[in-house]
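Sharing a structure here in structure tokens format.
In this view, the complex is presented without one of its protein chains, the others remaining in place.
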Amino acid sequence: MTSDPKAPHEIALPQPIEEEKSIPYWEMLFRETIAIELLASVLVWIALWWNAPLELLADPQQTPKLAKAPWYFTGLQELLHYFPPFVAGIILPTLIVVALVVVPFFNVNIKDENLWVHHKSQRLAILGIVLAALTVLLIRFDAWDALLPVWLIAIFMGIAAANEGRRDRGFRRWLSSKPLSFWIMTWFLMEAVVLTSVGTFFRGPGWSWIWPW
Amino acid sequence: MQKSLAAPTGTAIRNPIQALARWRDEFKEIFSARVRERQLGFRYTWYLGALTLGTFSIQLITGLLLMLYYHPSIPQGYADMKDLHFVVSSGVFLRNLHRWSAHAMVFLVFAHMAKVFYRGAYRPPRELNWVVGVCLLLLTLLASYTGYLLPWDQLSYWGTTVGSSIISSTPFIGEKLRFILLGGHTVNANALLRFYVLHVVILPLAVILLVAIHLWRLHKDGGMYVEHEKNVEKR
Partner (left out) sequence: MSEPEKKNLAASNDEASFLSRRQFFVKLGAGSLAITGAGATVFAVQYLSPNVLYEPSPIVGVGRPEHFPIDSVTLDPRAAIFVVHAQKGFYAMSSVCTHLGCLTVWRQDEGIIACPCHGSTFRPDGKVIGGPAPRPLQWLKMWIGNDGNLMVDRSANIASESEYVQL
């Protein structure tokens, strides 16, 4: 089967293919099919035991005491609780989508370069400013739970910076080798997890704080 | 390429065996004939993409079956849900499976994206596939959002009321956008019908189309990504 000889990544084949163990494609299909079947049986089992929610008939004259979205939107609901609808519901989601789309188009993401090798002090200063700005902003809107991941990430970034240049193979060395995109994505995922969990487990009627136990 | 029973492409096929063999060869075109073991390793993908596709297939099958009993009208849609629960044989099972598999699908799409990111598998030449993936994530969320209205219960109604009001908050055109989406000023019969059409026709078709592109690009870009792109070979 032909490969396009012009594509640069295909020219530079340093080793012959046979070097590595290879398996036929149907082996891959086979394994993936098994995985899907396992998942399907788990889902069937769940569907046999737990009913999908069905409340009373829709009543445009009465809002239920607690109108909670399914878990994948409770993070958004949590944002809506803090920020104006246009910010929480339109601007932030749009920014997230744009940020996701551009990931592969930034050279830093391709080079995958450790954030702290160059200009360490300037970068630490920028980190400090961003941290302060986010902290002030989030406190201004009382969004304490959204502040948690900000600080966690900042602390880990600090640890990474302090361990720049380590040669051993431990966790701190691993941390210090991470590029900027890693930190941003991890921050985003942590926010998603924290806001979703708060929205799902810690919010009661009128979106007031409750304890799940 | 291995030797094949099939007549070379372009020549006439003389018997069913040849036809089958040709078909098998063509099928192989879709996947890589041989895959390096590392690419297969569970630790590279956790099979998250394949699992997402699995849940989507469940959505298609259960969704098509649910369509045989569901009428997108008020209050019939709600009555149909009750019928699925209490009258239709296995109706409640199909509905549950459709709902829980939808949840699983959303989770898996996110997980798949995160895994791809942390492997760095968005690197060129895979940029296009990453962008297609982001679109698939959005389509999955939209499918869930539109499907949520269909049972026409209290949660559906108020969830959609709040969700669509977010659109109105857009300056200048917000009210108009919401009006167009709902086909009215409130969540009503028009809105239910529009969401239904989006949910069972437009969004699934878009997902199928994009999944096809996703898999085709995966194949074209040299199969699953393994670190150190320079080692990647094509069969």
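Order of writing sets the labels: A and B. Residues in every chain begin at 1.
The rule we apply is simple: a contact is a pair of C-beta atoms (placed from the backbone, for glycine too) under 8 Å apart; a residue touches a chain by one contact, two chains touch by 3 or more.
Please read these numbers as outputs of a predicted model, since none were measured by experiment.
Summary of contacts with the chain left out: across B:Trp100, B:Phe117, B:Trp130 or B:Trp158, the touching residue is B:Trp158. In the full complex, subunit A touches the hidden chain at residues 61-67, 77, 80-85, 205-208. Residues of subunit B that touch the chain left out of view are 158, 161-162, 165-166, 176, 179-180, 183-186, 188-190.
Convention: only the chains that are shown with their structure count from here on.
Centres computed as Cα averages put subunit A at a distance of 20 Å from subunit B. For subunit A in complex with subunit B, the residues that touch the partner chain are 1, 3, 7, 9-10, 12-15, 17, 20-25, 27-29, 31-32, 35-36, 39-40, 43-44, 46-48, 50-60, 63-64, 67-73, 80, 84-86, 88-90, 97, 100-101, 103-105, 109-110, 112, 181-182, 185, 189, 192. On the subunit B side of its complex with subunit A, the touching residues are 1, 28-29, 31-40, 47, 50-51, 53-55, 57-58, 74-75, 78, 81-82, 85, 92-93, 95-101, 103-104, 106-107, 110, 113-114, 117-118, 120, 122-127, 130-131, 134, 137-138, 141, 144-145, 148, 151-159, 162-163, 165-167, 169-171, 174, 186-187, 222, 229-235.
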